[in-house]
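A protein chain is absent from this complex, but the other protein chains hold their places.
This part shows chain A:
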């Protein structure tokens, strides 16, 4: 930072140099610094999304140019496909579990460990750990846990004198098992958001409430939680947008089975669109996902006031 000492040089008489510098360097800088981001973003984000809308009007296997225009037929097929209904419903369940179980759990734990002590730090690290693990790795470990021959659930059932259950091959249990893993994987992330917010709550407010005789539960409910509302809104937004895109965890655990009962929108568009090279059909599912995400984002921001700027 020694170069900064030159600031001491008197500024008078340099005004025209400033002007010149501003003008001469400006356009070069613009032309060099901005285009890489614009080109990359347009080519790999905007264009593909526009393509998805375009492709969704065709019956197309991805080879040659799309020529077999079918209008809204792909969307019609989607709406008629019972597996797609299941996928939508499963995605909705993931959103509900995230909002109604995961977030309250994360908030409760955040209230227990937000103070800066060594043990709290340790617990925080542990709770946050699943979040940084790859979904595929987490999914594989949990498919072992739920395995009917080897798994932990089945040996627990054995110990209780029950027969083992092949959780992930069971219509009734496969999706609840997936939801469990998703709570396990992501609650730490939400907890961290709340902890950061709770540490920003002025200490004197909490102390004042305690002096007035408020119990810890009352302090949490009437002082701390209202003051971190913004953080809760933000984490809710992440929870919804994240739930819409669940894919990685499903593949190692059930791959959408048994008999297509655990698909989400994204596993659906992968299995029925890409794997079978029905690019048009899969694109229609992608457009539905896209519209849902954007629609929910707007609706959420409307109803919660300002959100999303994390």
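Keep this in mind: a residue touches a chain if its C-beta (ideal position, glycine included) is under 8 Å from a C-beta of that chain, and two chains touch if they have at least 3 such contacts; residues count from 1.
Everything below uses one rule, namely that contacts and distances are computed from a predicted model.
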Hidden subunit of the complex - UniProt protein name among "LPS kinase", "Carbohydrate ABC transporter permease", "Binding-protein-dependent transport systems inner membrane component" or "STAS domain-containing protein": "Carbohydrate ABC transporter permease"
Identified contact with the non-displayed chain, of A:72, A:100 or A:134: A:134
Residue of A:72, A:100, A:125 or A:221 touching the missing chain in the full complex: A:125
Sole contact to the chain not displayed, among A:142, A:175 or A:194: A:142
Per the touch definition above, residue among A:57, A:236, A:256 or A:273 touching the missing chain: A:273
Residues of chain A in contact with the chain not shown: 1, 4, 6-7, 9, 11, 14, 17-18, 21-22, 24-26, 28-30, 32-34, 36-38, 40-41, 43-49, 51-52, 55, 62, 109, 112-113, 123, 125-127, 129-130, 132-137, 140-142, 144-145, 147, 149-152, 155, 184, 188, 215-216, 241, 244-245, 247-248, 251-252, 265-266, 269-270, 273-274, 279, 282-283, 286-287, 289-290, 293-294, 297, 308
